[in-house]
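What you see is the complex with one protein chain gone and the rest in place.
And now, subunit A:
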């Protein structure tokens, strides 16, 4: 059986789970409604207590939607951050916190980190299994956007050569991210530092021209300005990595003696096994630290996984509380229409018909609340995604998957069964007592 299950596609498995979760609702509906037409009376009850019913539906929708919104958001952030980091095979930096280095080099979050010197960079760049060794020099900004010094080869790799205009070819030129509000041909002077502490006129004498624009990547690099690493060094009054006689040359190789230092080097290995070999080789010496951003993210996700589990439990507890309060509400409402249910029995309606009316009423509330909750959850996730994308530049896309649909259907399945409780309580009351109420 397990083997058969494993042979099914993920979609087929999800659909079968959804069908299994719908089964109690459909089964109960079939058993109770078969041969009857209770809908006019269900509608009458829904209309009679419309404000209370609306409140129940909103309560269910909000609790379901919040749970779904948070879970989809967490997943969207996870997927978005993984996609944002996928171009960064291996990061090499001075020993320190991998997380801090990853946030600084991959997600461009401002951070003061020690520099790698020219000898260290040379060791990395000259390794036979290194295809690209891109210094990443950050710390300056323009209009809130980080200005990052690197090499043209890395820009080509990062964008898959999807550049409007051209790559920078000399110092004083820049390629901007898709979200940067600068046009080709515009000039700007970088500020020293980032955020509120940025000194806006520190590098006024340096004018940089925008010569290219990267295609949108859904990563923080959409909001970055890339310039030759030599420009970063020059604006800070440092050597530019090349001997004087090299003239305006930019890019590797660099002269180790004239290499001012870089916070991190992004390395692309010749192949996958090479990446692992490089990580070992560049970490063993103790002077440098090499790590896979994907591995650091995976560790982070493990921590987030606990949070996700906590969120799921909280969401289920919230939904359970709402379900209990709605069922209590149904108990109260069922007492209010007990007289008319007794009248139905007096007129000759079978027990199953009365059950169909009360259960149909409860199930309609639950189903409407759950469906609205899915929509609300999707809406909330979309809004949250937009906010997170705007704040982090990590493209977070909200999408409701079968997991959320099945969570909602699970809630519906359980509550549709629990809706039978007020029905059974109603039916235990003597008809005559109901008529005399």
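Going forward, a contact is a pair of C-beta atoms (placed from the backbone, for glycine too) under 8 Å apart; a residue touches a chain by one contact, two chains touch by 3 or more; residues count from 1.
By definition in this document, contacts and distances are computed from a predicted model.
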>> There's a gap in the complex where one chain should be. From "Tripartite tricarboxylate transporter TctB family protein", "nitrile hydratase", "YwgA family protein" or "Putative ABC transport system ATP-binding protein", what does UniProt name that chain?
In response: "Putative ABC transport system ATP-binding protein"
> Taking the entire complex into account, which one of A:54, A:298, A:328 or A:346 touches the absent chain?
Replying inline: A:346
> Of the listed residues A:58, A:82, A:163 or A:431, which contacts the missing chain in the full complex?
Replying inline: A:431
>> Going by the contact rule already stated, which one of A:38, A:80, A:118 or A:329 would touch the omitted chain in the full complex?
In response: A:38
> List the subunit A residues touching the unshown chain?
Replying inline: 35-38, 40-41, 43-44, 47-48, 339-340, 343-351, 353, 431-432, 435-436
